[in-house]
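Here the complex is missing a single protein chain, while all its other protein chains stay put.
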Amino acid sequence: MHKVPVGVLGASGYAGRELCGLIARHPKLELAFASANEQRGQRYRMGSSEVTYVAAEDAPLSSAEIVFTALPHGASAKWVGNARSTGARVVDLSSDFRPGVGESATNAPYGLTELMREKIPGADIVANPGCYPTAILLAIAPLLKEGWVMPGATINVSAASGVTGAGYSARPDLLFAEVAEDFRAYAVGNEHRHLAEMQAVTKELGGRNNDILFTPHLLPVSRGILATITVPVEQHTEDPSLLWRDCYNGEPFIEIADQPPSLRDVVRRNVVRLSVTKAANVRQPTLIIISAIDNLMKGAAGQALQNANILLGLSEQAGLPA
Amino acid sequence: MHKVPVGVLGASGYAGRELCGLIARHPKLELAFASANEQRGQRYRMGSSEVTYVAAEDAPLSSAEIVFTALPHGASAKWVGNARSTGARVVDLSSDFRPGVGESATNAPYGLTELMREKIPGADIVANPGCYPTAILLAIAPLLKEGWVMPGATINVSAASGVTGAGYSARPDLLFAEVAEDFRAYAVGNEHRHLAEMQAVTKELGGRNNDILFTPHLLPVSRGILATITVPVEQHTEDPSLLWRDCYNGEPFIEIADQPPSLRDVVRRNVVRLSVTKAANVRQPTLIIISAIDNLMKGAAGQALQNANILLGLSEQAGLPA
Amino acid sequence: MHKVPVGVLGASGYAGRELCGLIARHPKLELAFASANEQRGQRYRMGSSEVTYVAAEDAPLSSAEIVFTALPHGASAKWVGNARSTGARVVDLSSDFRPGVGESATNAPYGLTELMREKIPGADIVANPGCYPTAILLAIAPLLKEGWVMPGATINVSAASGVTGAGYSARPDLLFAEVAEDFRAYAVGNEHRHLAEMQAVTKELGGRNNDILFTPHLLPVSRGILATITVPVEQHTEDPSLLWRDCYNGEPFIEIADQPPSLRDVVRRNVVRLSVTKAANVRQPTLIIISAIDNLMKGAAGQALQNANILLGLSEQAGLPA
Partner (left out) sequence: MHKVPVGVLGASGYAGRELCGLIARHPKLELAFASANEQRGQRYRMGSSEVTYVAAEDAPLSSAEIVFTALPHGASAKWVGNARSTGARVVDLSSDFRPGVGESATNAPYGLTELMREKIPGADIVANPGCYPTAILLAIAPLLKEGWVMPGATINVSAASGVTGAGYSARPDLLFAEVAEDFRAYAVGNEHRHLAEMQAVTKELGGRNNDILFTPHLLPVSRGILATITVPVEQHTEDPSLLWRDCYNGEPFIEIADQPPSLRDVVRRNVVRLSVTKAANVRQPTLIIISAIDNLMKGAAGQALQNANILLGLSEQAGLPA
């Protein structure tokens, strides 16, 4: 059976490795190359399969129909161009082409698949969303579209991520003995680099002067994001979760849960799992949305593959564990 | 040197054990008894010292000048009465005598020491605060007293606690394999049993129709609470942290930090460590307070001992690791 | 496509749950029932599929071609009989039918698949091996068969297991706060209940008065077993690993590694991964074998499914992640 050759640039980071593993198990794709400059020549094992890294400049870009770029922010745009010049289509996991990231605003559609699906098939470049924006925007989109959010109200997001969200870099603050038994906020003061991406898309989805106040935290777990989102609303229905069930009806990768989701519900799965609860004991009507994803799956490699499946006309679910 | 005899009822739970350990190392106190009904007759070792549990009904209550009651909520009030009837003074770690907990409203002062210090010395019973309320109320008290909080605004609290906060009970959901690599919200919908305690004290401290919206989470760590608190304000100063520095000037157990605190800053210490940051990128002026405590120390046993030191006329810091 | 109906008795424990998850994803099997007496009526979710537990006595045993019994040791034999009486064949995950376990010695072949494969196809009952014996016996079998072990020498095994090895039981010593940041030996003194199983099979495989000295430890991880085995030998070859490579040539679920394996090499995979190293700096020639498995996969549910595949004439690898 013919398999479609795809390549991964930046394959030694956590998202890149996850992507290589997914491709190795994908029924219709095969890995044409995997680049990692510092580890060039080294082998990386994924279960019973294996890949040998090449330097990015030695990667046979033209051999791939799709190139995934999982390079650091800022370093990606150039390689997206290189891949495009060989005719490959690109799914870019960096922030370089995402909304709200300034000069790189392009025609690349934003690959938040469930909300932007119709723009993907014909794209040359897909800007794969950030992990936090995926968890948060899919959670609040129905509210924004339906116009329930109190105009001018701040959407409050307290989120926590496993350490793979910080990437595979040998930083002393990410050593086991520094992270275990700890929990800390970072980018405190609404300064996280994902904020502009979320603000831009919130506006596009119908936000009415709704700012996002976002405080991320570092969890002593390897993978997973849990976002706790409180939204002041001017209206809602008796069972507000029906809005989400209706909005995401039939979506294979979105689960509306009766109970608040936890990381273990989503880890190693390409899903967003959500719960919606009305706040008791407050005068201002408020909804509390808990949203959980695996930052490396739906938050990175899984969603990238979901977008690649669409680009290639394959089943959107091909090769993706639900 | 004469040491003051004190007793602990409910000494096999996490707070009770911590308390026994603190008493064993305290320069002026000695442990008269430690009760644990199910473990009666068993020995419990704390470093190089040891205690043998007795049943509560066999505890020589009259031998203690102070009795600490670390019993389950609801079960404490009766034993507080028993201890009082022997003439002992009581520091009660349960919620039975705390503000907002309905029928048990009494004359017992609320032992949030730094805010209520002057009421403690003459008390017969001190209602030791809950762990979450300690972290949160000490964080927002300066704001409330100073009148900075926007009238009618909701104070949003997303907090996370280590598993000892759930007590030493053999619940399957607290097994290692269920908690490790997970993170979950609980009491979602503003339904936590500590809420009433926080609402009542918030009002007392000067809240102007300010509701608290509180979402706690369970962390895969043994101990520590981190609360991320966002407060819409109608005014503040250029460096808002000066308000806290001023308010808590000279307090040995409150630290105002330049950087957001993390659990490892406070674990095994009887302190609250706080940071205050202005939110960028939002129209509504908002302060973000990060508050960290050790739930078993400042959140339970440490604060109980701090209150006992006051009751006994000892240095408030005696036997407490800062 | 017709799928073969299979049932699981004792489906709420860790091994039972793992088995239900594997069956749900198996291309040729379907779950006829899953029993869990205490959770009867409750639903259990495995990714995107779900099962509703029934009481064992309500399980439609006759609807299943294979019944897996994942019941506590001692409680299994009766239900194996019940299942057999309806004509189902049984893979028993308890120790009730294993070698060395006294009165229950039967004709049930021992399902250490790679060593006993020819005895499985015609069996009515397969005694699925224990998790530690799987890791250890597959590691030392080539040595025993080849006659390399020093006669009379003790085979020293220090092994460590994740907490799911202790089962899903609400024991206080298995709470997160008791296990995290800890490491402890148990059954110290060569008293572990798996010892007889290992001694019996060691003898059968060619041991010459070779006792096993086995010290297990509890790891603060959820799953995985690592066994460090030192074997005094009277002979070996220049590259001793060739013996294992030869002995297990073509085995899909046994990996002979150049570097010592670690848990992350095997977790969620149905493999044993082994390394063999000659000890330097000792006078007595000694081999050090490191053996790693996932206790819930190759150590329980995965191997059980491997045996069921053989019983049903399916590919041995069907539905098993390598």
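Here the chain labels run A, B and C in written order, and each chain numbers its own residues starting at 1.
In the analysis below, a contact is a pair of C-beta atoms (placed from the backbone, for glycine too) under 8 Å apart; a residue touches a chain by one contact, two chains touch by 3 or more.
Just so it is clear, the model here is predicted, and its values are computed rather than measured.
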item: Hidden-chain contact residue, picked from the options C:N128, C:S275 or C:N309; value: C:S275
item: Touching residue (missing chain; options C:A24, C:A75, C:I288 or C:L312); value: C:I288
item: Contact with the hidden chain (one of A:G41, A:P172 or A:G313); value: A:P172
item: Contacting the left-out chain in the complete assembly, out of A:P129, A:G207, A:P220 or A:P240; value: A:P220
item: Missing-chain contacts mapped onto chain C; value: 152, 154, 156, 158, 160, 178, 180-186, 188-191, 195, 199, 209, 211-213, 215, 217, 219-224, 226, 228, 230, 232, 260-264, 267, 275, 277-284, 286, 288, 290
item: Footprint left on chain A by the chain that the document does not show; value: 14, 162-164, 168-172, 174-181, 220-223
item: Residues in chain B touching the chain absent from view; value: 45, 47-48, 180-181, 255, 265, 269, 271, 321-322
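Just so we're on the same page, only the chains that are shown with their structure count from here on.
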item: Equivalent interface positions on chain A and chain C, same or different at half; value: same
item: Whole-Å gap between the CA centroids of chain A and chain B; value: 38
item: Numbers and ranges of chain B residues touching at least 2 other chains; value: 178, 180-181, 220-223
